[in-house]
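Have a look at this one.
Left out: one protein chain. Kept in place: all the others.
Let's look at chain A:
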Amino acid sequence: MDSADRLQTAASFKAYLLKDSTKTNLNLYDHLTRVLMKVMDERPHNAVDVFEDISRDVKRGLFEEKQSTLRDLTEATAAEQLAEQQRLLFSRLEDADQEEELVEMFLPNVSEIAFYLEQAGVGLGREEMQRIFLALKQLVESQGLQHCRLWGKILGTESSYIVAEAEHREGDEEEEDQSIEAAAEEEEEKAEAEENENDPLPQSTYKPPPVVPKEATGTGANKFIYYVCKEPGLPWVRLPTVSPAQINAARQIRKFFTGRLDAPVITYPPFPGNEANYLRAQIARISAGTQVSPQGYYQAGEDESNEEDEVPHDTYEVNPDFEGLPVSEMADSLSTWVHHIQHILQQGRCTWVNLAMKQGDEFNEETEAEDREEETDEPEPEVGPPLLTPLSQDAEITNTPPWSSKMSSTLTAQHAVAVLRSNLWPGAYAYACGKKFENIYIGWGLKYAGVGYNPPVPPLPQREYASGPEITEALDPTLEEEQALKEALEEQQAAEEEMEDSEDEEDD
């Protein structure tokens, strides 16, 4: 062929390439140009393998050139909102009295604790711990707490809780209880008013088992108050006090936390309360089971007025003469650690309450109990292990020892930290280094179940009312039977009259 013919063929092929597609108004010539320009610009690795993707991307890129006539509505994303809240953490009070206040309030040195925990392999990351530190400072300042401690973090399915422990202060709790009682009284009045209007319904003779009373705030399971927040920077919420019924129910269920304090806890046996109560009950159980200290750090309180051995003392003081134990000893044996929180009894409280008494008089409780013990069958008082018992006496579950201990480092044993890890409550850690020690819990808030969880079976149905003659149904007599009976009676009466008449005749 001639070069002219070749040029002609090339020109007609180019015209074909330039023909617009009927569907998309693109043509192959421009498209190939753009694709090759893109390859020239980007120089992708193994371009021939990804050629189809490049082609598709170019086509897709053409459609985005049309500008939308709608304006962007900027909504603050969750990250931006949180950042605004957390900015407040970093602001300082502009008070001249600030230095005086710092002396009174006790703020734990979370940075130091975080350092030791990191050695132990536990922690939330440096920046997060710093944020928690500042949030704790905010809590102490806003609530005026005297003694505060970072308790730990409980993970949930939707969000997590950061928990702080504070010591109870007089005068706060009474307001809360009063408002709850007032609400309860109002409900009772309403119920009574409704009943009096209609005919009185038959009352059931069922008496529910007596409710174990809550422990007073400041003692036993309610010794500390707990505050939770979702993220450091968000406001702290105070958790309610815990009741023995809640602790017992928490022992029987196994449920994840969702992260919302008002979420209902739907389980069998029904849990009395919502997630805030469940959280508080688990915190109480974890504290009672896993808060430990080196032996000798605390000593028993001095004001023990009760000589009886039944009532356990629940006060302890920091021992001023404590000299730290060597770290290798602490890591080796469990008897160098002691519990410093009271054990929770089966009843759900730390001190046992005798429920068999009908009229409770709190002052004479013990003397009455002694009198009655000889007369009737009294339930045996429950006694837990006394305070400050060493860990070597802890019971194990299904062949797992309750604690695992080790040193944080074998290479630099001189400066290592002794670490104790709980196997019953996975996530509970304690460390000790010389005179310093701390406990923390970071986990899901569930106990190690061993083999598997068996939900409790619902109770047997109540027995039916005993059948006796007074409630067995009998058929009403039919008309024939009644008439037959009537005739029989009349005959009998007639017979009697005849007898009397005949007797009268004989007498005459």
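Convention: a residue touches a chain if its C-beta (ideal position, glycine included) is under 8 Å from a C-beta of that chain, and two chains touch if they have at least 3 such contacts; residues count from 1.
Please note the rule applied: contacts and distances are computed from a predicted model.
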Query raised in the report: From the names "Transport inhibitor response 1-like protein", "Radial spoke head protein 9 homolog", "Queuine tRNA-ribosyltransferase catalytic subunit 1" or "Organic solute carrier partner 1", which one matches the UniProt record for the unseen chain?
Result: "Radial spoke head protein 9 homolog"
Report summary line: Missing-chain contact among A:Asp41, A:Glu127 or A:Glu323 belongs to A:Glu127
Query raised in the report: Which one touches the absent chain: A:Ser3, A:Asn25 or A:Thr77?
Result: A:Thr77
Report summary line: Given A:Asn109, A:Ser142 or A:Thr157, the correct residue touching the omitted chain is A:Thr157
Report summary line: Sole touch to the unshown chain from A:Ser142, A:Asn319 or A:Thr412: residue A:Thr412
Report summary line: Against the hidden chain, chain A presents residues 45, 49, 77-79, 82-83, 86, 118-128, 131, 153, 155-160, 231, 254-256, 398-401, 404, 406, 408-412, 421, 423, 426-427, 442-444, 446, 449, 451-453, 455
